[in-house]
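A single protein chain has been omitted from the complex, and every remaining protein chain is retained in its original position.
Right, chain A next:
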């Protein structure tokens, strides 16, 4: 109810929101496969690789926070914690695992 009133006073532009989500998901899928390359060539196995991925996405979120949203993520995302810091982390995981296993097989095996 409180949020509904807040949205009535300060309406949100749907196209901008869509654009921002698109930008974040593009960056996530590109960097996820990149981290997969690194994890595979470093020969990471099991939990180490997943922890590496989480650290990598945190760093990329930091880049987004400082360079793209100028330190004010609430101006560009409705829920900064979920949309900027946690946005598309799980969907990038599959492309991470794909390149991880590929490069592990190419370089190590």
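Assume contacts are C-beta pairs under 8 Å (C-beta built on N, C-alpha and C of every residue); 3 or more make two chains touch, one makes a residue touch a chain; residues count from 1.
In this section, contacts and distances are computed from a predicted model.
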Open item on the list: As a check of understanding, state which of "MIP18 family-like domain-containing protein", "Magnesium transporter", "ATP-dependent DNA helicase II subunit 1" or "MMS19 nucleotide excision repair protein" is the UniProt name of the chain not shown.
Closed with: "Magnesium transporter"
- [ ] Among A:51, A:81 or A:106, single out the residue that touches the unshown chain.
- [x] A:106
Task: In chain A, positions touching the absent partner - done: 10-13, 15-17, 19-20, 23, 26-27, 30-31, 34-35, 37-38, 41-43, 56, 59-60, 63-64, 67-69, 75-78, 103, 106-108
